[in-house]
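Heads up, one of the protein chains got dropped from this complex, but the rest are sitting where they should.
Right after this comes subunit A.
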Amino acid sequence: MAQETILEVKNLKKYFPIKGGIFGKKTLNQVKAVDDVSFHVKKGETLGIVGESGCGKSTTGKTILQLIEATDGEVLFKGKDITKASKQEMKNLRREIQIIFQDPFASLNPRMKVGEIIEEPLINFGLCEGKKARRDRVLELMDQVGLRPEQIDRHPHEFSGGQRQRIGIARALACEPSIIIADEPVSALDVSIQSQVLNLLRDLQKELGLTYIFISHDLSVVKHFCDRIGVMYLGRMVEMAGKHELYDRPLHPYAEALLSAVPVMDPKRKKKDIILEGDVPSPSDPPKGCAFHPRCPMKMDICSEVRPQLENQNGRFVACHLYDQPTEPERTG
């Protein structure tokens, strides 16, 4: 695997204001959907981002794309800060970074034909001159994602969920991107279709040398699909490690609890379930210190005071005070 860093996210923050007052101008509070998240993606790899619903995974993805404006922080694509790009630069960057949305039913314009949906980026970015050439390119893209040529003049509603997701993928590929952010691309699909779409994504990655950021709440899918995985909790990245390292031995107590919830297909294996107490706190009023401390089975005094930073632990990253000391404490529980 190539080791060149293609995308780097530095201290990314996205706060959504909660407005109130008579004129709706006063900011009463902020929802910290993404709160100081940093990570990098290497060329050709697949980075998974997992976490519960509402932990800010999708917002992170959309902020990278500038579909949502970041409150603070940098997104460096090939070393260039996207958040400060001009309109013209942004247009080109849009081509390089594409997104596949979760809901294949909502993400395609119902009034456009499949051919038009896939063709539009070709026209917009001037990737293909001439009607005939564009149509050939559209057909080629459709073939690449496993759609039949005669489907070119159909509307999205005439397709099944899996096929629609294929249209979404073809549309993203039409831009000839180097990174695709896949925002829960298979969670709206039947399990049998999920693996087809995942295999398609993997084949395309090999063929076209794509880099993926794969956002999901499905831990088994992520394990199957990703090289490295970041675990998010309440808008923060709590752990980031290679797939095998993370699944074999999660460091952060939250990651550990999360992974223990994955069903294991082995009746003989005794699995200890870590049941987390309580609910996820509101992102508008996150706990002081470590966001996870009210639910953490390993809670220490410092956890409610100081926010732990994502720090390097022998090549993997974890944000937890358990690993502050030079020697790792004995783990119980």
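Methods note: contacts are C-beta pairs under 8 Å (C-beta built on N, C-alpha and C of every residue); 3 or more make two chains touch, one makes a residue touch a chain; residues count from 1.
Please note the rule applied: contacts and distances are computed from a predicted model.
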From the options "1,2-phenylacetyl-CoA epoxidase, subunit C", "Nickel import system permease protein NikB", "NADH-quinone oxidoreductase subunit J" or "Sodium:solute symporter", the chain left out of the display has the UniProt protein name "Nickel import system permease protein NikB"
Touching the hidden chain, out of A:K14, A:K32 or A:K62, is A:K62
Touch assignment to the omitted chain, from A:K14, A:K42, A:K57 or A:R94, lands on A:R94
Those residues of subunit A that touch the unshown chain are 24, 62, 65, 67, 90-92, 94-95, 98-99, 101, 103, 106-111, 113, 120-121, 124-125, 155, 157-158, 168, 171, 175
